[in-house]
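One chain of protein is taken out of this complex; the other chains stay put.
For clarity, chains are labelled A and B in written order, and residue numbers in each chain start from 1.
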Amino acid sequence: MEFGPILRSLLRNKTGALLIALQIMVTLTVIVNAIYIIQERSQHMTKPSGLDEANITHILSIGYGESFNAEATTDNDLRVLRGMTGVADATVINAIPVSSSGSSNGYMVEPGRLELAVMAAQYRSDDHAISTMGLELIAGENFSPNEIVRHEPGTARTDTSVIVTRAMAEALYPDDAAETTIGRIFYAADDTALQIKGIVERLQVPWPSADFAENSVIYPEIELDGGNYYLVRHEPGYRDENLPRVEETLAAQNDTRVLRENQTFEQTRTITFIPDNAMTSILSIVVSILMFITGLGIVGLAVFTINRRRRQIGTRRALGAGHIQILRYFLVENFVISTVGVIFGAIMTVALNMFLVNNFDLAPLQWYFVPAGMAVLLVLGQLAVVGPAWRASRMSPATATRNI
Amino acid sequence: MLQMTNIGKTFLTGQVQTKALDQINLEVDEGEFVTITGPSGCGKTTFLNIAGLLENATAGQYLLDGEDVSRLGDRQRAKLRNQKIGFIFQSFNLMPDLNLFDNVDVPLRYRGLGRGERHQRIEEALTNVGLWSRRKHLPAQLSGGQQQRVAIARALAGSPRFLLADEPTGNLDSKTAAGVMSLLHEINAKGTTIIMVTHDPVLAQNSRRNIDILDGQIRDDARRNTAAVA
Partner (left out) sequence: MFFYYIKLALLSYRRNPVLSSLMVLAIAVGIGAFMVVYTLTYIMGGDPIPQKSDQLYHIQFDYGDPAISAFEPPPQLTYRDAMAMLEAPFDYPRTATSRFSEAIEPPSRNIAPFFANGRGALSDFFTMFDVPFLYGGPWGAESDSNGEQVVVLSRDMNDRLFGGENSVGKNLDLGGLVFTIVGVLDEWQPIPKFYDLNNGQFNVSEEVYVPWHLIASQELRRSGNTNCWAPPEGDDFQAFLNAECAWIQYWVQLPDQNAFNEYQSFLNSYVEEQRAFGRMRVPVDKRLFNVIEWMEEQEALPNEIKVLTVLAGLLLAVCLLNTVGLLLAKFLGKSAELGVRQALGANKSSLMIQHTIETGVLGTIGGLLGLGFAVLGMEGVKILLSGDIPLDWLGIDMTMAMTTVGLAIISGVFAGLYPIWRTSRINPAIHLKTQ
């Protein structure tokens, strides 16, 4: 193998090679970190909410004025919604999962031990919550209709049963299987006692980036403050047709209120993830541009060095070198340069990741991203150089003797 | 007008010192036509580079027009090259992307002449070599002989005191070469000193003065009284 001569030739013309190696180094650093961020964000965006997302819509109703009767309106709205054609079920709730807006609280297994608090989202809804959202009840029971409390703002809350998610049960009782925690009592930050009545497999909190993404507690309570989110699950195929009808129907019931945010769950998801979506799109573009520019740089310099070595290549051809040997010469040369680039690039990649972790709350890189990125760039280098090298290998031996 | 005393040039290649020129003593008078001959690698080109102020000698003294130019800096050498010396090369060395007019313009630009004077000189020089009508052409559109005539026009446009030619006919067929040689003799007859490196024994024999270089030293400095114009 002509490895030795290639290396010595490279060391004599180091600048060009060094520039390519540096480019590959920085490119590796950027693309590995960018792809890692993209992948992290995508996981975020695709995390299941636990809801039957394809069939759910929601609408916000806010009543105003002295004549507005929150309780009567809520009861009537729910009755009308549940009676609509194509509606599977409907419920009233204080916050919509994945919507970015809701309320959270700290919970403890012993009263007054704030230092042990586990954060969770509080959902307040009725006995139709599980059925409307399409949640999977894995243990215990659903609320019964007569359990649902009508809470007037400014009045005291009482001890109650709740339904929690599997993640919440496990966070409260890390040593026990979630299913075995039915009937246990834990406490809210204000020391209200809460008894676990049922456990659902999954229900995301309103804030997808929260570190307690699946810690949710559902209270059997309708808050009568005039503002209601209605969640509606439609029969398959009815969602789009029903969406405008939901608003029309509610508007017809009562005119001392404002209706807003009549949207599908998919729209909610899109709106919540606009920044993440923008970030991943921009990063994908950055990665593509970088690969493209680095590839072009390698092609450009390869064409140049080959042109400068026309005579030498011609001479080699005249001395009996075959196409393959010429081709291989340039491929091996690029491989040597790229290898140096990716090795230093790997170090710089980890360094940049550490910088991002320390300064911008990013999670540390998983190790296998680095070798994967190195492999991609080695392949990119070979692909970029193969065209010019192929042309060089086709060069006529007569080039050696011709004046240019 | 050109006087070299004990001129030497040593190159350092790795650990080895190579003497390209050694103890060159030479005087060339105004209006002379000197040919330089010698085998490949004897130091002819190094001599020409030093004479043309492209390189400094490592030893000795070089007087041009009575001025000591042996140790000048880049800027002053560039200025002298521009004003006093014209170059003609074997491979013409025209700028491929400039047309004939702009090629001849190059040294005049570096001299910083005004637009009118440049135009006048370029017209004169190109007319002189019979190529004014083709001033908008690119070098690649001309034959070898025509290209060399452009190079000569370029060398002459700055009205240099002497002309250095490095095998000016080396890339030309004999008929074209004869044309170029007669052009050079014409120029010489008008008073420009010419030093020409050549491989051609006929050209060497026909010149009034021929200097033969071997291994970096002058082996023979032959003068003839009879100028034989071919």
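Convention: contacts are C-beta pairs under 8 Å (C-beta built on N, C-alpha and C of every residue); 3 or more make two chains touch, one makes a residue touch a chain.
Predicted, not measured: the structure shown is a model, and the values here were computed from it.
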Quick one: which shown chains sit in contact with the chain that's not drawn? A, B
One chain is left out of this view; which of A:Thr294, A:Asn334 or A:Ser393 touches it in the full complex? A:Thr294
Of A:Val109, A:Met279 or A:Ala321, the residue that touches the missing chain is A:Met279
Which residue of B:Thr35, B:Ser70 or B:Gln90 touches the chain not shown here: B:Gln90
Of the candidates A:Ile6, A:Val30 or A:Ile313, the residue in contact with the absent chain is A:Val30
Which parts of chain A are in contact with the chain that was left out? 15-16, 19-20, 22-23, 26-27, 29-30, 33-34, 37, 62, 64-66, 106, 114-115, 117, 154-157, 189-191, 256, 258, 260, 270-271, 274-275, 277-279, 281-283, 285-286, 289-290, 292-294, 296-297, 300-301, 303-305, 307-308, 352, 355-356, 359-362, 403-404
Where chain B meets the chain that is not shown, the residues are 45, 49, 52, 54-55, 74-75, 77-79, 81-83, 87, 89-91, 93, 95-98, 106-107, 109-112, 154, 158, 166, 170-171
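By definition in this document, only the chains that are shown with their structure count from here on.
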Starting from the mean Cα coordinates of chain A and chain B, work out the distance between those two points in Å. 73
